[in-house]
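Heads up, this is only part of the complex; the chains shown haven't been moved.
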Amino acid sequence: MLFVFTHASVFSDRALWMPAHSAVRAMSSSAGPTSPYTTLAISHPAENITHVELHRPEKINAMNKAFWREMVECFNEISSDPDCRVVLVSAAGKIFTAGVDLMDLSGEILQPKGDDVARISWNLRQIIVKFQETFSVIEKCPKPVVVAVHGACIGGGVDLITACDIRLCSQDAWFQVKEVDIGLAADVGTLQRLPKVIGSRSLVNELALTARKMFADEAKSCGLVSRVFPDKEAMMAAALELAAEIAARSPVAVQGTKANLIYSRDHSVDEGLNYMATWNMSMLQTQDLIKSAQAAMEKKSPKAVTFSKL
Amino acid sequence: MLFVFTHASVFSDRALWMPAHSAVRAMSSSAGPTSPYTTLAISHPAENITHVELHRPEKINAMNKAFWREMVECFNEISSDPDCRVVLVSAAGKIFTAGVDLMDLSGEILQPKGDDVARISWNLRQIIVKFQETFSVIEKCPKPVVVAVHGACIGGGVDLITACDIRLCSQDAWFQVKEVDIGLAADVGTLQRLPKVIGSRSLVNELALTARKMFADEAKSCGLVSRVFPDKEAMMAAALELAAEIAARSPVAVQGTKANLIYSRDHSVDEGLNYMATWNMSMLQTQDLIKSAQAAMEKKSPKAVTFSKL
Amino acid sequence: MLFVFTHASVFSDRALWMPAHSAVRAMSSSAGPTSPYTTLAISHPAENITHVELHRPEKINAMNKAFWREMVECFNEISSDPDCRVVLVSAAGKIFTAGVDLMDLSGEILQPKGDDVARISWNLRQIIVKFQETFSVIEKCPKPVVVAVHGACIGGGVDLITACDIRLCSQDAWFQVKEVDIGLAADVGTLQRLPKVIGSRSLVNELALTARKMFADEAKSCGLVSRVFPDKEAMMAAALELAAEIAARSPVAVQGTKANLIYSRDHSVDEGLNYMATWNMSMLQTQDLIKSAQAAMEKKSPKAVTFSKL
């Protein structure tokens, strides 16, 4: 508790973490999934913010076939929605997610099609690649994605959150790279992204090779999450404020920042600088720069500026 | 002490860190090096676990010519031993290692052969490459390697442990990138692996440029080790339990996880995902997946499952 | 305070952090910028150490046109000065730097030349590349660069310090990736280097997307700085000691270490090892190795050894 308080004070100059209660209430998910989705509830708790809620609480948000398909459709839509400038992902129910719904997917994975090892391999590869793309859509989405985790986040859940841009969690959250327990190497993102998300390679290896649980404090100290909150309500309020901070800024600046941060992760510094210079030779011609610079000189908040859609 | 206790409680659900005293006793190294080795003692403290002990305590485990050769032989053998599923590395005597045995190697390094700068350079390059391979065999070994450090770990010792997968240490451990003190840039792995092992680049640079000592707490907070124990005995017990957790899981899953974690370190996320999909198109066809999934559904521990050798 | 004391004890064996008061006084910057520079004060507080002080305190060290040009000239000179073995960067006045001087640069950036979008883009690209090189000179400088930050370090200041090798700060320091607030994606190094400098990707993204401030304690815990000091005076004394430690060692070893640490950041471990072996096939033939090894065997400090200039 002390911990959170300490950090909250850090940001008191901009009241970043003051919960906006009405908006948080607007995020309540009592109504269930949003048509046409059966596993996701989509809402718009504040201007330019899209909230994607994993919403299959009676199955502790296990990832079934519908989920894999709906995530892609949902994020494709978000990617091209000019009214969305930031995405907030969280989950309904007692926990974030129990991971892959083995029951629902057992046919595809445990009894793959094909009359020959090579042909079964070929089909399995298509399935893996399709599942990998389910989480890569989060990374390819040009808008930043903030994820707020409460309770258990297991297996596929870790794949999902490592593809997000900013990770928050509540004190009761725990994380488990579960795949080794069911006889496979995690193949939809965890082994690829987790080592680039946290700073201790020894810890990454330990988590992936033993499937042990990691709790909130260790997740914070190793950098998996950048902030821990006492409970889900406080987390959601803060997450919404954080999203609002991002949504208030120039979408040209914000989305260019995300694009180049991802590019930098996978390239040398020189390559990253070259790409950045090429990117900004047009982006610096935006009116947002003039507007923002003027606001900055007048000591106004970015929230006071109106930016065109992107 | 509090610290360790706190973490132990984290894992109480699986009793991961309960010392198995008989096994730890089995690891006692009073008998000296294991033939044909003169610097290493090899034992099998539990099923599917190979223990490699640096065993030249009277010379504080300084790395002499024999050591460099024996490490390669030892790990080549381990790599192809189907009865070994995980390796535990530790050291006999007062400290982990004092690093390179300069006396023993001075001929090769300080008086290299050749009648011409270019020819001396050529010969030195062969020697460096050979020494680099000594530690790369740890990385190339398909089985995970857990290292448990007590006391001083200096120079070549840091090269060695950064090539391992999981690092543990006791409270009295300290680490020193010593090379700059003897007039050279560390060339057998530290400068290449340390920055990918811990998350603070400023700290990496400081350690490598000043040769200052880093003690256990800082090693834990920067992520070099993922766990600190009050003394060597507690550490060895926990290391053995950790190794047993890994050894109990599907070797197809475990070794596939190691292989892909190392691949991911050196490639972009997209490259890593592509390789992973290609890897798993066959590996998902293992019987281990069926066995493990069934055990998981029946709420059994992976330890209750018998896997074929790999 | 306890924190700093704890760490200081760690290094008591070499008295690394004992302030050398006379030297620190020598670094006082009352005299203003050093000709021919108008924004930088250059001094030599101890043997083989060059101190570069941002010195435009009345403008809170805002980076104007002169600064961008002078940094390049200054570091080019340092790079080829055999009397310099380590560089210390700090700032005069109340804060480290307020970042880019928008007023001074507004013409170039806000009203770029060209009668056509493509031609304006072309010119902007030249400007960005030129600014990128301003900080890349720090990285390309073969001598290690230690930076000591007090007070605010905003925008371009973060670009600057992430290009340095070792980062220290005082308790009152704070850091802000400010660019998104003025409508642009940071393009002179922060987005490229920050993710490779600290271990938590979630935090990097949060900082870059919200422009929130990060204070000294968080900067230490995430690894941006490797040490925090109670005030500027203590920091400068310790920075000077740290620089002296580096300056006392073989320049062949030190500069080879920097070169290979930077190479490793941008390459796979195998590539890094290959380059290192190629580098050291000549560098191991240095007399410094013999001298240092002899001193080590005689238990002398590296400071007792005299090395030739490089």
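Should a chain be cited, it is by its letter among A, B and C, assigned in written order, with residues numbered from 1 in that chain.
Assume a contact is a pair of C-beta atoms (placed from the backbone, for glycine too) under 8 Å apart; a residue touches a chain by one contact, two chains touch by 3 or more.
Everything numeric in this text was worked out from a predicted model, so none of it was measured.
Enquirer: When 3 copies appear, how many make the full set?
Expert: Taking the entire complex into account, the copy number is 6.
The working rule: only the chains that are shown with their structure count from here on.
Enquirer: What angle of turn lays subunit B on top of subunit C when you fit their CA atoms, given in steps of 5 degrees?
Expert: 120
Enquirer: Given that subunit A and subunit B are copies and touch, would you call their interface same or different according to whether over half of its residue numbers are shared?
Expert: different
Enquirer: Per the centroid of Cα atoms for each chain, what is the distance between subunit A and subunit B, given in Å?
Expert: Computed value for the inter-centroid distance: 33 Å.
Enquirer: Out of subunit A, which residues touch more than one other chain, so two or more?
Expert: Subunit A, residues with two or more chain partners: 196, 198-200, 221-223, 265.
Enquirer: Which bits of subunit A are touching subunit B when the two form their complex?
Expert: That would be residues 102, 106, 109-110, 112, 117, 120-122, 124-125, 128-129, 132, 136, 139, 179-187, 189, 191-193, 195-196, 198-206, 208-213, 215, 218, 221-223, 265-267 of subunit A.
Enquirer: Per the contact definition, I'd like the list of subunit C residues that touch subunit B in the complex.
Expert: Checking each residue of subunit C against subunit B gives 7, 10-11, 13-14, 16, 144, 165-167, 196-200, 221-227, 242, 245-246, 249-250, 252-254, 256-261, 264-265, 268-270, 272-273, 276-286, 288-293, 296-297, 302.
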